[in-house]
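For this view, one protein chain was removed and the others were kept in their places.
Chains here go by letter, A and B, matching the order in which they are written, and residues are numbered from 1 within each.
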Amino acid sequence: MWRFIGSRLLQAIPVILAVITVTFFLVRLAPGGPFDSEKAVMPEVKAALEAQYRLDLPIMQQYTAYLGDLAQGELGPSFKYPGRSVNELIAAGLPVTAELGFYALLVAVIIGGIAGVFASLKPNTAQDYLPMSAAMIGICMPSFLLGPLLVLVFGIYLDWLPVSGWGDIPGDKILPAITLGSGYAAYIARLSRAGMLEVMSQDYIRTARAKGLPEWQVVTRHALRGGLIPVVAFLGPAFAGLLAGSFVVETIFQIPGLGRFYVQAAFNRDYTMILGTTVFLSTLIVLFNLLSDILAAWMNPRLRAQFGSR
Amino acid sequence: MGVETIVDVSMAEEGTSLWKDAWRRLRKNRMALFGLVVLSTFIVIALLTPWIAPYAYDAQDLDLGATPPSAQNWLGTDIFGRDLMTQIMYGGRISLAVGFVATAVALLIGVTWGAIAGYVGGKVDAVMMRMVDILYALPFMIFIVLLMVVFGRNMLLLFLAIGAVEWLTMARIMRGQVQSLRQQEFVEAAISIGLSPATIIRRHMIPNALGPVIVYTTLTIPSVMLLEAFLSFLGLGIQPPQTSWGLLISYGAETMEEFPWLLIFPGLALTLTLFSLNFLGDGLRDALDVRGSGD
Partner (left out) sequence: MALLEVKNLAVSFVTRNGVNKAVDDISFTVESGKITAIIGESGSGKSVACYSMLGLVPTPPGRIDGGQALFDGNDLLQLSESELREIRGRDIAMIFQDPMTCLNPYMKIGDQLIEPLVYHRKVSRADARQRAIELLDEVGIRDPQTTIDNYPHEFSGGMRQRVMIAMALINEPRLLIADEPTTALDVTIQAQILQLIANLQKKRDIGVIFISHDLAVVADIADQMVVMQTGKIVETGDREAIFENARHPYTQKLLSAIPSGSKVSSDAVPEPLIRVENLCTWFEPGGNKPVVKAVNDVSFEINRGEVLGLVGESGSGKSTIGRSILRLVPVTSGHIDFDGTDLTSLAGAELKRMRRRMQMIFQDPFASLNPRMTVFDTLAEPLLLHGIETRKSVSQGVLKLMDDVGLARAFVRKYPHEFSGGQRQRIAIGRALATRPEFVVADEPVSALDVTIQAQILELMAELGREYGLTMLFVSHDLAVVKHIADRILVLYHGELVEQGSGEELFNNPREEYTRSLLEAIPGRGLLD
């Protein structure tokens, strides 16, 4: 198992390096320098600014210097918020986004998982059709549509829940978490249903029934593990999707998280912020992918054995 | 003429091909048929929009402002007094075009890549699929946002960027298909007859690998359309004066408190299309008996 983790970690390093390199040069390639738009900047001031951000150096030196900074965990200063570093901005936004993402993932896994398993137990009956129809709606109703609709119904017409903010008024975390999580809940429901149906048709389920085990034990002891491996493997991609989804949800609900910073940085052409956040988020996503891969492999004894010591 | 004396084979009773069989199953699936009908209708409308739209695309009536649905404007008007139905029809052209074109890009790259890797096998396959693995690990959603920021909001770039993300799964599916087909005995039989590789691929492999590709293509279109709508909603996708469903939803969300129809109708158009495509895809999956296709 350790060899497996080690080899996967080694694979992750070039990916992260590639992300850094591509992002760095893409951002540098962007037409127009960051200070071009502000008129009436004195040439001397501009030169001073460019020196401060190391823009006067040849690009390869900028790149190596940036890598050096990264190695020390330093993401550089922000263009747009003078005096504040990208590290500080991420540190301010991350806890909010992490909390939002955590609740959304909780919604997705718990509701989606239960609905999917439940539906798989009685395929092609009402018990299957109802949750699966709901899942279909969830998949076809993107967060940027669902969010405003939820706000309209529960926030404005019914006036049950607050429509914006994060941690200011009790209950203001409910709508964002549902908005962000529901699409993934729907996907996980479909995934776990398919996985369970596949497993329930296996011969070893018939063996378990022939032993006289009650149906709930057949499901929990014999089917659940194999049926949910696809769901665990999906957690990595789901995490990446949730991060991207937080861009929209944080914008809709005006939540001061990383996603909103990122979108704002994109519009302000705050290149160091974009660069820093991209590198940070990408690393996070790569690591999370790794984690869900390892977890899924660990759940399968065959794979576990394949990679050495048990 | 009796059965045993058939001389001309065209007189023999015709068999039921797997395609015919699948079509028969699909016809029995009401949701998939519903999807097919809705989708075809939308495509026809999109193609004919310039001739059948009730108003000109740029016609506005600032004095009128936003009005709810009425006899003159079936779906109401926006704050500039533009007819919403016209807007949705033109937006649909773009949204559907992005969906189909980007999927076509993904299809082309993915199928070629996967087929080559699967057929050649060995080290070539290992290297090619290794590249797919690495690209898979990249956080593409963030990259697309980045691309849009850096290079401006260019439609062509949008097609390419989205297509470049979606081809990965297509390549994996195709490679899996080709690889398992290569080991099939009927392909071995074709080799031992002496057929050339080109003929084997054309006659024995492609027809048998088509099912999963069709299903996955149908399911890729909605995810591409979602991606476009997502970017447009953030203001990073389609730019005015052009419009798309994502952009209309974003405008609608801003003013939904006073003018909810501006959110609801574009949202309905998008959701209905995604529904149709997903139902059709699921129906095709069942009809073509495709199992576990990559996702």
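The definition used in the following text is that a contact is a pair of C-beta atoms (placed from the backbone, for glycine too) under 8 Å apart; a residue touches a chain by one contact, two chains touch by 3 or more.
Everything quoted here is computed from the prediction, not taken from an experiment.
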Quiz item: Out of B:37, B:108, B:127 or B:189, which is the one that touches the chain we can't see?
Solution: B:189
Quiz item: What is the set of subunit B residues that contact the non-displayed chain in the whole complex?
Solution: 3-9, 12-19, 21, 126, 184-186, 188-195, 203-204, 207-208
Practice problem: List the residues of subunit A that touch the chain left out of this view. | Solution: 202-204, 206-214, 217, 221-222, 225-226, 299-302, 305
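Note that in this section only the chains that are shown with their structure count from here on.
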Quiz item: Using mean CA coordinates as chain centres, what's the subunit A-subunit B distance in Å?
Solution: 24
Quiz item: Can you list the subunit A residues touching subunit B in their complex?
Solution: 11-12, 14-15, 18-19, 22-23, 26-27, 29-31, 136-137, 139-142, 144-145, 147-149, 151-152, 156, 191, 194, 198, 240-241, 243-244, 247-248, 251-252, 262-263, 266-267, 269, 274, 278, 281-282, 285-286, 289
Quiz prompt | Touch list for subunit B against partner subunit A, complex | solution = 133-134, 137-139, 141-143, 145-152, 222, 226, 229-230, 233-236, 246, 249-250, 252-253, 256-257, 260, 263-264, 267, 270-271, 274-275, 278-279, 292, 295
